[in-house]
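This report refers to the structure that appears directly beneath it.
All protein chains but one are shown at their positions in the complex.
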Amino acid sequence: MNYSGLRVIREAFNGQRGWKPAWRNPEPKPNYDIIVIGGGGHGLATAHYLATKYGEKCIAVVEKGWIGSGNAGRNTTIVRGDYTLPPNTRFYDHSVGLWESMERELNFNVMHSQRGVLFLHHNDAERDDHYRKTNIMRMQGTDGEILGPEKLRKMYPSMNFDGRFPITGAYLHRRGGTARHDAVVWGYARSADRRGVDILQNCKVTGFRIEQGKVLGIETTRGFIGANKVGVSVAGNTSRVMDMAGIRTPIESHILQAFVSEGLKPIIPGQVNYGAGHFYISQSDKGGLVLGGDLDQYNSCAQRGNLPVFESVIEAAVTLFPMLSRARLLRAWGGLQDMSMDGHAVIDETPIKGLYLNGGWCYGGFKATPAAGECFAHLLSTEQPHELAKPYRLDRFRTGYLLDEKGQGPNPNRQ
Amino acid sequence: MTQSNRLNGGLINRGKPLNFNFDGRAYQGYEGDTLASALMANGVRFLGRSFKYHRPRGIFTAGSEEPNALVELRSGARQEPNTRATVAELYEGLVACSQNYKGSLRYDLLALNDLFSDILSAGFYYKTFMWPAAFWEKVYEPIIRSAAGLGRLSGEDDPDEYEKGFLHCDLLVIGGGPAGLMASLTAGRAGANVILADEDCRFGGRLNVEQEDVGGKPAVEWVEQAVAELTAMDNVRLMPRSTAMGAFDHGIYGVVERVQDHLHTPVEGKPRQTLWRVYSKRAILCAGATERPIVFPDNDRPGVMLAGSMRAYANRWAATPARMVAVFTNNDDGHRTAVDLMAKGVDVTVIVDARLDAPTLTGVRLISGAHVIGTKGRHGLSSIRVRQADGREETLACGALGVSGGWNPNVHLTCHQGGRPVWNESIAAFVPGQNIPVGMSVAGAAKGLFSTEDALRSGAEEAVAALESLGIAASALKLPRAVNSAYNLQPLYHVPHGKGRAWLDLQNDVTVKDVKLAHQENYRSVEHLKRYTTLGMGTDQGKTANVNALAIMAELTGKSIPETGTTIFRPPYTPVVLGTIGGRTVGKHFHPTRETPTDKWAREHNAPFDTAGDWMRARWFPQPGETHWRQSADREACNVRKNVGICDVTTLGKIDVQGADAASFLNRVYANGFAKLAVGKVRYGIMLREDGACYDDGTAARLAEEHFVITTTTANAGAVLRNMEFARQCLWPDMDVQLISTTEAWAQYAIAGPKSRELLQRIVDSEFDISNEAFPFMACDSVTLCGGLRARLFRISFSGELAYELAVPTRYGDALWRRMLELGQDLGVAPYGLEALDIMRIEKGHPTGRELDGRATALMLGMGRMVSRKKDSIGSTLDQREGLTDPNGLRLVGLKPVNQSEVITAGSQLVNETAPVHIDSEQGHVTSACISPHLGHSIGMAFLKGGDQRMGEIIRVVDPVRGTDVKVQVISTHFFDPEGGRLRA
Amino acid sequence: MLDLQSITPLWGETPRADQFNRLTITEVPNQALASLALRKGREDEGRKAAEAMLGFALPEVGRHAAAGSYAASWFAQDQWLISAETSEHELMSYQLVDAVAGLASVTEQTDGWCRFDLEGMCRGVFERLSGVNLAAMEAGSATRALLEHLSCMVICFETASHYSVLGPRSYARSLHHALETAARSAL
Partner (left out) sequence: MIINHPLMGPRDRQEFTYLGDACLIDRPDWQGGNAMDQFFEYVYLRDDPAGTHRELWYHEHGDRSWLVVTRNTVTHEITNVELASDVARKQGRSK
């Protein structure tokens, strides 16, 4: 059943009786060719690509809770392709391209909105970094431009340019924007389900069955499920799931809090990043201001944060936009980040045959969703890395071919 | 308009009438009113529009759970959207407007949405607006956006002040109803430090709104007595108008005090609101309970409200929503509303009780086993349709309907650390589970104990238990006599009969049908239901909606409510003004500011400043006639190379390193060797991270055998000390080494240029020989200046000239700076700022933060040989990894344009001479660039792949953003005086 | 004879004093300060040598001690901040160096700090500035604490009514502003 405006009108006159489940609730089969652990955006996108692009037939996605209950449902919904290191520039530009065609591909409106992403700078060094980034983005073929304060003032008249850290300009990435995070999960789930992928919710992985260095399947709260290949795509739980397979990873779990205000009439048109304040903001279609900042900075597996970051994010918000002072904060939440030791992800095979890993996305997981899904599907199906994911190897920490965009070194809490 | 719906009695001060204005009309209320009660008293029922269908909305509750009565309070820069009229205290001159409409409140153009509600069902937007691709941003989204949202921000800077603070207590009592007051009295009398916070301006909770006796007197009097006793205790802090918004780890609570929201304009210098971070040893949650409605068709008209709230308006505020009201209930509590309103002279048409065995009540018609199945009234309720147990239906006129579906304990704060409430069948509600925040206990209605007697008792008991765990002996107080009424609820969440839409979430327009659709489409987990339908995502967070929705989903799936899921809550409990969370550390005070010793002089001379961490640093010192920064910076740089310049370099971190093992310690934290540095000498050093990247550089001066002072970059001063402390305490705990920062203890000035020695000789006291022979390059010593001022002198150079750094006690910094300018006038002395400093260091190829970017290794920086392989130092193992020693990896090189009139820009990318401008041909990037006033052309420092092997090669610097493409030659980074003759002069 | 004029951390030639309702905040610039850190393995000797010069026992963790013209506050493990009036002891750190040579490390700190003394109703001010319960400090105690984003040293002379707050000198105006606004709000 296809979704369309016509269908919506037809169903309006039909008492909505015609709508079918967006995905089924199947019982697990004894065996699958490929099991993807993790029913978030990445896992479901992987399943979608396995079924649509790589012709795989017998696929399951297992999810310990409800689909989208991890970071896919707890992020600040930003989609952008602005990276400085060429492997990342290529990857994220490709991802933005996939976002642009996602709605037609999935027949699901994820409300991808290219309203423009702005990164402010405060001095010449930051400005030059922005030139470097936008130059490499332009060389990749995506967009990027530098704005001076005059143009910025026109876009954001209520921005405070003369706070503690005066704003001297910004780069604008017009193709950047936001999307409705839950819809991405549902869209991929529906698409995968329509192609026969079994989505197994409330199915928690409790262990791997591994013999002679080869994975045979997974133990779950719904019993053993056999598989030829298993892909792990569990974001904040990467270390614990890999630990079940006896693999230590260069990944730690940290908390990133985000905040949303009450619904307000539109006042922040695009997405703004305030480097000096470790703060970013956008406004959802529903009118809520979505605010975010730094990690809580200690290892944590609790999906909740504490007051210091809560406060520092809002201090920055009010500093950048003094008018926000009279808006009200509605809700705070915390997501588990899989922070890697160089700030970038891994899409790779593991020392165990048939076991593959997609993790370590740090802050960049949501925007990577389609490209990560495609690359991981490629790896799971062909057993060869996707061209774009070749630099995302697990052994780069050992060899030193790191992808440290921020130059923070092996400090996951500062990435 | 007169106060047509004002009743007798109440806790309002009729002696103090207050004028206010709503939607442009003038009204009068009394001190003690909320905006909602005053509007109600004035007969105003229609207050706003719902989010999606723009249906008329009126007052639904009497508290912070209000989903409907949202207004824009105040005007101008103080305009405050989405303010709940039910908690906005009335003050003289209050101005408020309704919100979320196009046109006028009564004739809202967007009310058209309601006609298309079948199309705009839950999640409809996910299924449409996909074609054509470009239309989303241009057509669909702008329409959706402009219709969405509720109130408006003014867009102006908020003129009010906010503040944050910290409080400490043994016991935090959250909520000042019967349970909270008893808990506070118990703990207060035991001598514990107690904080009692309540969101209301009056303590007492439900006791303020019920007609009942406590301790043999009217409840309100008992409350007043209790509050008086608590007020008299030094160990008790009473915090009215204070909402505990969040429970955080280790007993920390965020409490928002609305200090001056009840005033027209805050008093100058005092905050509008304060966010208190309360550090509690124990806390008792006495947050009461929130009534939930029964859901039935067309239940959203203004006039339909919670029964307990209707009673609260009558008893506390002496206001009724109408002169003729009805009640719809499934429990005995609903009957109290009828009784109390009748006692106030309000005509109660009927009590519709869903229970077949409802107790009878004299003086009012009661229909047992019946349901309300519909309503009428365009902008407010005019009648209800009642269906009796036998199926007969009748229409009954009434202007308001009080609905009671039971009470939900306010468990919110018990969930803030991941706790899950559990279902209690006997009261058909969620109560706190086992996993509540450490140190918290729950009492009263928040625990599901709904009678006053139980609330009082549990408050006292929980306080005794909490204090006992702190080792404070407390005895249970004698309980005042109080009502112990039965509640007798027979669960009913929604009425199965009737036509039309039945609203669950009144703000977000989520109906029973939407839940059914979510179920049909398999959005069945509670979170999917919420996210798909937007249920509970309004400003009220579904306080009155969520349980009913859950019950309906449970019905549809055939599971029990606890099997279906629980609703959990995240902070804040009620929405919190952003300004309050920002406090005072916003705007110019967002971060504290560090001033250098020459700050005052620089400001006197109109220097523009740059921020460097918290420091403010002068960029250049403009002279008359200079209009562009380069004129000033070039002049300053040229003056250094020609005469002498002085520059404030105080911001460089300084760490005093002492101890018997000081030298061997430095040998391990610097990559290069320090053990053999002679006393009286300075050496340049680089520090690596353990992963091999070079993260800081600076100098170390050996002042004595066991005493060094090292410098760090401005940006890394804190990190270097932290890392050195880590090495000292965690890696080599037995090394005898002591560290302390002396950054601001010394005003440190660079004195650079061929005439720098001459200038210095005029300052340094004559007994110190600073000739080239006595004080050569890289020497250091203690000297005195200007007749005995203790100082440290280092002969080091960042500019490439003969140069010194001179450090004096900071309090003399300003005077010394002025003195040097005075004494060096004939030498042509001039201050130079950051820009000239940068020009000269690029000319010399010295790296700064732009090159030390956290990825660069010593090898990449051309300092590979500095990393000693003969000793252990941090980072000296992993920097030898393949990826960091790859001969094709990036190397720092110098660039100069082939055509000297062309300009190299920092942030440009490098490509080979004939390669396309494409990411696949990128060869590196330019880190720093300037137009060298001494060489007369542009120069740049760049990281180039395999750069050390490519000297002399012609490549291109491309900058697609600025549209330049410049041929350059790869050269050494030592652009100026490569032999270094000048600095040894 | 030294012919340079020194200034206070608040850029004045004379110290600043502010009077609020029941509280005074006074800038105290004339304090010689030095850090004294015991050498490893020489702790007892170092302590004795220092105490011989100061004339009193170095205070325990979290304490402040004063006698004669010297005062000492616990600063960190095996480390103290020693102070004296500048007018009499401008060269205190040099004298300390001599007194404890090889047994303890001495670092001049006189110009590393700004000091504000608070006398009067201090509770409300501290409640608005620090998460540490400074108003409950015992007389004669000293602690390091974060005040409005600044690392400070706080010495209590009398509970809730008489304190010294020492902050990093370069932040003097920010610290003073914080104290001043908190006082205005609280009192």
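Order of writing sets the chain letters: A, B and C. Residues in each chain are counted from 1.
In this text, a contact is a pair of C-beta atoms (placed from the backbone, for glycine too) under 8 Å apart; a residue touches a chain by one contact, two chains touch by 3 or more.
All values reported here derive from a predicted model rather than from experimental measurement.
**Student:** If you put the missing chain back into the full complex, which of the shown chains would it touch?
**Tutor:** By the stated touch criterion, the chain not on view contacts A, B, C.
**Student:** Among the options B:Asp691, B:Glu706 or B:Glu922, which residue touches the chain absent from this view?
**Tutor:** Considering the complete complex, B:Asp691 is the one touching the chain left out.
**Student:** Among B:Asp734, B:Glu767 or B:Glu979, which residue is in contact with the omitted chain in the full complex?
**Tutor:** Checking each option in B:Asp734, B:Glu767 or B:Glu979, the one touching the absent chain turns out to be B:Asp734.
**Student:** Among C:Pro15, C:Gly62 or C:Gly120, choose the residue that contacts the chain missing from this document, as touch is defined above.
**Tutor:** C:Gly62
**Student:** Which residue, B:Arg392, B:Lys559 or B:Arg722, contacts the hidden chain when the whole complex is considered?
**Tutor:** B:Arg722
**Student:** From the listed residues B:Asp249, B:Glu393 or B:Asp948, report the one that touches the chain absent from this view.
**Tutor:** Touches the omitted chain: B:Asp249.
**Student:** Among the options C:Ile82, C:Ala145 or C:Leu179, which residue touches the chain absent from this view?
**Tutor:** Touches the omitted chain: C:Ala145.
**Student:** Counting contacts across the full complex, list the positions on chain B that touch the omitted chain.
**Tutor:** Touch with the absent chain occurs at residues 248-252, 279, 417, 438, 661, 690-691, 718, 721-722, 725-726, 729-735, 872, 876-878, 880-881.
**Student:** For chain C, which residues lie in contact with the unshown chain of the complex?
**Tutor:** Considering the whole complex, chain C reaches the absent chain at 61-62, 75-77, 79, 131-132, 143-146, 151.
**Student:** Under the stated touch rule, tell me which residues of chain A contact the chain that is not displayed.
**Tutor:** Contacting residues on chain A, toward the hidden partner: 239-240, 243, 248-253, 297-302, 306, 308, 341, 397-398, 410-413.
Operating definition for what follows: only the chains that are shown with their structure count from here on.
**Student:** Roughly how many whole angstrom separate the Cα centroids of chain A and chain B?
**Tutor:** 22
**Student:** At what distance in angstrom does the C-alpha mean of chain C lie from that of chain B?
**Tutor:** So the centroids are 33 Å from each other.
**Student:** Could you tell me which residues belong to chain C and also touch two or more other chains?
**Tutor:** Chain C, residues with two or more chain partners: not present.
**Student:** Would you mind listing the residues of chain B that make contact with two or more other chains?
**Tutor:** Answer for chain B, listing residues that touch two or more other chains: 164, 277, 585, 589, 591, 593.
**Student:** Going by the contact rule at the top, pick out the chain B residues touching chain C in the complex.
**Tutor:** 161, 163-168, 269-271, 277, 279, 584-585, 589, 591-596, 600, 614-615, 650, 656, 658-660, 706-707, 734-738, 740-747, 785-789, 809-812, 814-816, 819
**Student:** Which positions of chain B touch chain A when the two form their complex?
**Tutor:** 51, 78-82, 116, 118-119, 121, 124-131, 133, 136-137, 141, 144-146, 148-158, 160, 162, 164, 246, 248-249, 252, 254, 275, 277, 416-418, 513, 517, 520-523, 525, 527-528, 531-532, 534, 537-539, 541, 570-572, 575-579, 581-583, 585-591, 593, 610-611, 689-693, 695, 849-850, 853-855, 878, 881-886, 905-909, 917-919, 922, 925-928, 958-962
**Student:** Tell me, which parts of chain A touch chain B in their complex?
**Tutor:** 3-5, 7-9, 11-13, 16, 19-25, 65-69, 73, 86, 89-90, 100-101, 103-104, 107-115, 122-125, 127-136, 138-141, 144-146, 157-158, 160, 163-166, 180, 182-183, 186-187, 201, 261-267, 276-277, 285-287, 302-304, 306-307, 310-311, 314-319, 322-333, 396, 398-402, 404, 406-410
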